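A single structure is presented below for examination.
For this view, one protein chain was removed and the others were kept in their places.
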Amino acid sequence: MSAPVQPLTLNPDRLLPADPATRAVARELLAEVADAPIISPHGHVPPEWLAQDVSFADPTSLLLTPDHYTNRLLHSLGGVELEQLGVPVGSELSPERSRAAFRLLCEHWHLLAGTPVQTWFTEVFHDVFGVRVRPSAATADAIYDQIDAALRTEPFTARALYERFNIAVLATTDDPCSDLAAHRALAADPDWNGRVIPTFRPDAYLEPARPGWRELTEALGQAADQEVSTYAGHVEAMRRRRAFFKACGAVSSDHSHADAGTQRLEDAEAEVLYARALAGRIDAADATRLRRHMVNDQARLAADDGLVMTLHPAVYRNHDTGALSRYGADVGGDIPTSVEFTRALQPLLDAYGNADGFHLIPFTMDETVYSRELAPLAGWYRAVYVGVPWWFIDEPDAITRFREATTGSATFYKTSGFIDDTRAFCSIPARHGIARRCDAGFLARLVVEHRLSMDEAAAVAHDLVDAIPRRAFKLD
Amino acid sequence: MSAPVQPLTLNPDRLLPADPATRAVARELLAEVADAPIISPHGHVPPEWLAQDVSFADPTSLLLTPDHYTNRLLHSLGGVELEQLGVPVGSELSPERSRAAFRLLCEHWHLLAGTPVQTWFTEVFHDVFGVRVRPSAATADAIYDQIDAALRTEPFTARALYERFNIAVLATTDDPCSDLAAHRALAADPDWNGRVIPTFRPDAYLEPARPGWRELTEALGQAADQEVSTYAGHVEAMRRRRAFFKACGAVSSDHSHADAGTQRLEDAEAEVLYARALAGRIDAADATRLRRHMVNDQARLAADDGLVMTLHPAVYRNHDTGALSRYGADVGGDIPTSVEFTRALQPLLDAYGNADGFHLIPFTMDETVYSRELAPLAGWYRAVYVGVPWWFIDEPDAITRFREATTGSATFYKTSGFIDDTRAFCSIPARHGIARRCDAGFLARLVVEHRLSMDEAAAVAHDLVDAIPRRAFKLD
Partner (left out) sequence: MSAPVQPLTLNPDRLLPADPATRAVARELLAEVADAPIISPHGHVPPEWLAQDVSFADPTSLLLTPDHYTNRLLHSLGGVELEQLGVPVGSELSPERSRAAFRLLCEHWHLLAGTPVQTWFTEVFHDVFGVRVRPSAATADAIYDQIDAALRTEPFTARALYERFNIAVLATTDDPCSDLAAHRALAADPDWNGRVIPTFRPDAYLEPARPGWRELTEALGQAADQEVSTYAGHVEAMRRRRAFFKACGAVSSDHSHADAGTQRLEDAEAEVLYARALAGRIDAADATRLRRHMVNDQARLAADDGLVMTLHPAVYRNHDTGALSRYGADVGGDIPTSVEFTRALQPLLDAYGNADGFHLIPFTMDETVYSRELAPLAGWYRAVYVGVPWWFIDEPDAITRFREATTGSATFYKTSGFIDDTRAFCSIPARHGIARRCDAGFLARLVVEHRLSMDEAAAVAHDLVDAIPRRAFKLD
């Protein structure tokens, strides 16, 4: 028996609450913001795609290979090895392998029921490529062919997509030593009217016990043209690279460490530990202490240069060491852990939490901190904006839980605006669209429960996609 | 462009669930309890207000200055300094400053969308003062004038409000050394028919490492007329002061420390640590151990004298040391941390958890412990009643989450009844009203899901505002 081919549809009311009165209000609120430009202040699209206005080779390398959300689920459901999906990115992908990988996605489609991965792909297939049949073993080849043809015949270059997606700002994530060539090329290109900005991501340079840290430090010194044999020199090099990024359009720096610690050391001790780290003789505990001091110093620099500081700590990286050695980092073997912010951020916030122009946006995958720590922090300190659900919890129900947990003591106005954080370029409209739907649904409930009037809710809905992210990320 | 003036309304269905069938049931349940007298077993209204039947000077000092929920949000949204709001309480507030402070609240009103602060003020403005226009920059002065006039012309003294709010019991929070003059004056006043009772709050006396602890200890000894040079003497002094409070109407003692620990020491070790603390030579770890022993001894005393013991641990006090030095404690710079009860309370509960007449009510701002620890504890130990959402989570959605998390393993009957915990006197009816609405909504869902019949739900709704808090706090 072959399964009948089912249609792929996209209901205009999708993700809106079931209750008819609430849905009617949500629909109205959504209509107000559905066509607003996308502000994407944190993500992982390669800037070269836009600088070179690339065309995409095949459906798999565009849609599937770079998307670790999907890869990990296909891996976990059994039978699929990441090699089959083209991982690691950059490996040769013949037409046959590309088709076979895409087929794996379609064959496992029914097992993805209820996941954001299925929701994102449905929107991408339907709205970006015009697919109208549900993915399955029976339809895999036809869908592949349809997308493959679209990639060749439609105006489907990176810039055409950027325009079509109605993106107002797109931030990339970049190494502190990067020359930001692609960003500079875009800035110099008279044909380019978009806004693609870099983000300063110095994590690896702030982990003195990490293999290769010394080499990174030397590279940093070279990039900054600054002696880095002392800790003071290291800070100065960071200051210079941050300034270069800012000159190239950056508005924020991004930080992910095992915890959110920001305890300062005495200057003299910092120098001693730094020297020990350069000599390769720092132990794990001291490396952690030095790293927390370094993160605190990033805030000190930020209070001065104005780059917004985003934090998303507490992920056990490369939990599956076998996968790490086969496929490299960032393919799926990262698992969240519990996180603590109240004590960890105290040294940083006590110093800069109300400083003019300093912004700190903590993100979390541990939902427990929303009502307990992050909303209270954002409801006191001027610098703090609560980051929206991140990574594993970037999905409809968690977005609603986030609003339920943070609105009371942080307000809507001390949150970050939606962040897509994605490598899957074509899913950007879907991700922002989902967040808009969830926020419309949440606001609609407040209206129907007579906690907000319609005009108030509409004002918040507008601000959530425009004024709020612009203010949090200083985008004007 | 000046924004049009919008009406301020209070829908009778506010906060009830959107689904029409559920709302109809909730409305019916709410009608049963909407007019029930308010039982307020924990709060921070100054008893002097009632003893002296004060009149209130101006809108700001009554409504805004003492309300740290509001102050912290205005602070965090930027631009507002607490001085502008009259903080610290007691500083001179000229008519001009009072009006300017009130204007700040109104100007920021739209940014408070969806917060309990906005909900509370809406109810206070609308129902207590008859305001019918939405606060904004345009309406600030008119609202101020309307309230100011009401405060002068209406029967608006503290006692008149107490009557009008239909309060059956109002507990204050008091220092163990207090002579409870206001409470005794009320008791002796033939014109007073209300019930305002003190609460024994010995925290500061149980923190041997805290600056000033030795002076507090000496004051305690004097108040109790008891030698406190030994730990045994300290316990005896506590016993006497508790007895004095009880004689003045107290039904409970209240405790807030960094954790919920209750581990006992050997008597001899307690004496040694106490002596060291008096001598100013106790270290932080021993001070914590002695404090946990002291809290355990409060339970021992409670098992004897019958005062209900309430706990609300795990707040990082004065997180923002700059705000502490400018405005003093309790103005907003406190941030919750995660908390652990299962291990921490074991020594106390193993000793007194099923003792006749001992009641322990743990409160939390860490919602994770409701289903994991507090409901299971209350579902086994006779002494334990789960406290309702506290402080940062005293808001509609969290109240509903609390019921969802605790009812299954603690029942409604092992919870505390609603606690307003407020310094904002005029918001007491609003706060209790919101809780009644949320509980009615939760019960209505159980009815519509055929998990309770209507008569069962109505009985629970009644008990939640009367029998349950009366039993938990021994109020009869």
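Lettered A and B in written order, each chain numbered from 1.
Simple rule for what comes next: contacts are C-beta pairs under 8 Å (C-beta built on N, C-alpha and C of every residue); 3 or more make two chains touch, one makes a residue touch a chain.
Everything numeric in this text was worked out from a predicted model, so none of it was measured.
Out of B:139, B:217 or B:409, which touches the unshown chain?
B:409
Determine which one of B:58, B:207 or B:373 touches the chain that has been left out.
Considering the complete complex, B:373 is the one touching the chain left out.
Hey, which of A:112, A:251 or A:410 is the one touching the hidden chain?
Spelled out, the listed residue whose C-beta touches the missing chain is A:112.
Which one, A:148, A:207, A:254 or A:366, makes contact with the chain that was left out?
A:366
Mind listing the subunit B residues that contact the chain we can't see here?
17, 19, 21-22, 340, 342-343, 346, 349-350, 353-354, 368, 371-373, 375-382, 384, 404-405, 407-414, 443, 445-446, 448-453, 455-457, 459-460
Across the whole complex, list the residues on subunit A that are touched by the chain not included here.
6, 9, 11, 13-20, 72-73, 75-78, 110-116, 119, 316, 319-322, 332-333, 335-338, 365-368, 392-393, 395-398, 401
The rule we apply is simple: only the chains that are shown with their structure count from here on.
Please report how many Å separate the Cα centroid of subunit A from that of subunit B, as a whole number.
39
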